[in-house]
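I have a structure I would like to understand better, so I am pasting it below and will then ask my questions one at a time.
All protein chains but one are shown in place.
Right after this comes subunit A.
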Amino acid sequence: MTDDAQRRALEESLHPGMGAGDDGRGQNSPSTSGVRRALGTTIGEFHGNSCGLGEVVISFEDVHKSFGKNTVYRGMNLDVRLGETLTIIGGSGQGKSVCLKLMIGLLQADAGKVLYYGHDVADMDAEALRQVRMRVSMVFQGGALFDSMTIGQNVGYALREHTDMSDAEIRERAVESLELVGLGPSTHRGIMDQVPAALSGGMVKRVALARSIALRPEVILYDEPTTGLDPSNCNRIARMIRKLQRELGVTSIVVTHDMTTAWYVADRVAMLYDKQFPFVDEVEAFRAIENPVVRDFIEGRTS
């Protein structure tokens, strides 16, 4: 399952850019580096702070969050390292998605800090938050594609919002992003001008993925990417998450309760239990955890 060769390839593709501190990544993947440089979503640097591969890029410090009487987090701590794929598992309705929304400031913690490169997301002004949201993009559970726009406009939305690219350029970038998720016009004729309502569930998720990578983000947050899909589509999405990590060098955080996907995509696994993340470890070590709570969950037993 865990593909060591793949991971080594990833690290090699990332290291030159990281180590030398220049934008040498360009030589490895010319299709993406130009975009990154143009958009300013370079990996490992933000507002003067830099972060090496494997160092903590996003961290939660003693975060408390509740909705009315429903407490979601109590003294929660979690670190996300640059370049890794962290999978967050846990039962439905416990608020796994909430931590994704905390990371990009869609929700605010009641207490504690959510740090991105050491900056507290809650203290950021609108401009800093905009920059964070360009660099950390989220793939929503239901896709959340804009119904009133075509697929091409959906995928190009962020580019239209944040760059002064011409319509032709935006379209070109949108095609490029769609090709990366295997939905390019070369194989799916006319997809650019279709509306979201005309697509199947799996395609909606892939288009949502394409939309979130249009800006070549540094971190991608996946909110239940495989929920509600058939096994072959689950598989396809899981492989796509791996592929994007490999080709774009992104850090991924995947919230899921589908263990097959979790094992396949993850470098590390974190389990939400009792409003915290008491179990966080590398995949192999996590599988070996003897705690009955973890065993019951990953083996699907009802206790």
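Operating definition for what follows: a contact is a pair of C-beta atoms (placed from the backbone, for glycine too) under 8 Å apart; a residue touches a chain by one contact, two chains touch by 3 or more; residues count from 1.
Please note the rule applied: contacts and distances are computed from a predicted model.
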{"item": "The complex's invisible chain, by UniProt name, from \"Putative ABC transporter, permease protein\", \"sulfate adenylyltransferase\", \"GntR family transcriptional regulator\" or \"Gfo/Idh/MocA family oxidoreductase\"", "value": "\"Putative ABC transporter, permease protein\""}
{"item": "Residue among A:V56, A:A122, A:A144 or A:M165 touching the omitted chain", "value": "A:A144"}
{"item": "From A:I104, A:V121 or A:V283, residue that would touch the chain that is not displayed", "value": "A:I104"}
{"item": "Chain not shown: contacting residue from A:H162, A:H188 or A:R287", "value": "A:H162"}
{"item": "Contact set of subunit A toward the excluded chain (per top definition)", "value": "101, 104, 106, 126, 130-131, 133-134, 137-138, 140-142, 144-147, 157-158, 161-162, 211-212"}
